[in-house]
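Have a look at this one before I ask anything.
A single protein chain has been omitted; all remaining protein chains appear in their positions.
This part shows chain A:
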Amino acid sequence: MSAALSRSRRALRAAAALTAAALSATLLAGCGSDDEDPAGAGKTVDITFWGWAKGTKEVVDAFNASHKDVHVTYEEIPSGAAGGYAKLSNAVKAGNAPDVFNVEYPQLPDFVSQGAVKDIGEYVDADLKAKYLPQAVQLTTLGGATYALPLDAAPQVFYYRKDLFAKAGIKTPPRTWDEFHSAAGKLRKAEPGARIATFFPDDPTTFEAMAWQAGAQWFGTSGDSWQVSLNGPETAKVAGYWQKMIDDDLVRVEPSFSQQWTASLQKGQTAGYLGASWGGGVLKGTLPDQAGKWAVAPLPSWNGDAAGGMLGGSTFAVSKDSKKAKAAVEFATWATTTPEGIEARISAGNSSAYPADPDLVPVAAKAFKADFYGGQDVYGVYGSAAKSIGQKWTWGPAMGVTNTSLKDSFGRLSSGSGTIAQALASAQKDTVAELKNRGLKVSAR
């Protein structure tokens, strides 16, 4: 017993020594890069970049190959929700954050509020801003200051299996949510194991995009105080609809991108996916055997008119302590607004990002191989969806708390011990409490 214990203690001590060594090595490396003079004329400025989006490595390689003044060192981190944000906020806290990093729209205000992001207004002129989709610019402008450059707009669309829909006698993809409901019923009738889509309990952003589509406005500002309204009538309508879909057993309740979800797609038991534009590449990469069987349709809407919300979507933000903001913005500008930058990303394989700079859409459309969608003009569908993204939406300053609260309550949905409405009520309560705790003002709408 004691031998086993002391052995494990010894192992622990060895591990501690190794960790200490690794830490000091990182610290030394950190010091080294800080000493460089960013202003030195003619010298290459070295910047560090953390991201995870598909095709990012190719973008960095293309940038480095074509630029003498700035060199980007890319480090791939896990995707935000899978631990990337934890790594980032840890690095910010420890003072060794990268110069530039990817952050999705919903999390941007949270990072700004943490003091992790630099106001890059002085490097971003009106011409540059005018290049991007107005909705994307609005989401990166907080309290009147510019905090990030948008990479992609992420309109939500509906991906579906053409063959399974045809077998169930559904000729055209559903245009309204009512049609979506009846299509779900037909699909299950034709094949009892098949469901039209999945409600992702682990990913509230999908639900948020649909609330956004319905015209909800979860967050707003008035003067210097926040208004929080997860309990408005539009949100309640969406919540009621999805609660019914779940109660009627017309959709699956499974985590997004989980083994379960993938398995049910592979077996043809899930015939649709309410995903963002970038999800098109994910499907293509996940289900290579089903090439040609999928198609893209606009998101069903409440009244049949095109309307949509945004599901994720990435931006380039510069960290607060970076001394090389100018170089970082130069790289971010290149990556988001030049044909070369977009082409490198899309032609790398499985990215179907919809550029936030509409001028580059043809470049992306040409670079994306749409054989998985039977050669369909997927970027045409993305394009009209992007135009219809609601303009009133703002992300809150504590989406980490809001989403964690929603996720924890959505987790009870599959066992039937909770409802979407309850989840929204507790998320509203948790969000307001967190905002007040941080010293922010919250006012009633």
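In the analysis below, a residue touches a chain if its C-beta (ideal position, glycine included) is under 8 Å from a C-beta of that chain, and two chains touch if they have at least 3 such contacts; residues count from 1.
One rule holds for everything that comes next: contacts and distances are computed from a predicted model.
Visitor: Name the omitted chain as UniProt records it, choosing among "LVIVD repeat-containing protein", "Sugar ABC transporter permease", "Cytochrome d ubiquinol oxidase subunit II" or "Anti-sigma regulatory factor".
Guide: UniProt lists the chain left out of the view as "Sugar ABC transporter permease".
Visitor: Specify the residue from the set A:T56, A:T206 or A:S264 that touches the hidden chain.
Guide: A:S264
Visitor: In the complete assembly, which of A:S66, A:S182, A:S384 or A:N437 touches the absent chain?
Guide: A:N437
Visitor: Looking at the full complex, which residue from A:G232, A:P255, A:G349 or A:P362 touches the chain that isn't shown here?
Guide: A:P255
Visitor: Can you list where chain A touches the absent chain?
Guide: 1, 4-5, 8-9, 12-13, 16-17, 19-20, 82, 85-86, 89-90, 93, 109-110, 112-115, 142-143, 145, 201-202, 221, 224-226, 255, 258-260, 263-264, 267, 397-398, 400-401, 404, 407-408, 410-412, 414-415, 434-435, 437-441
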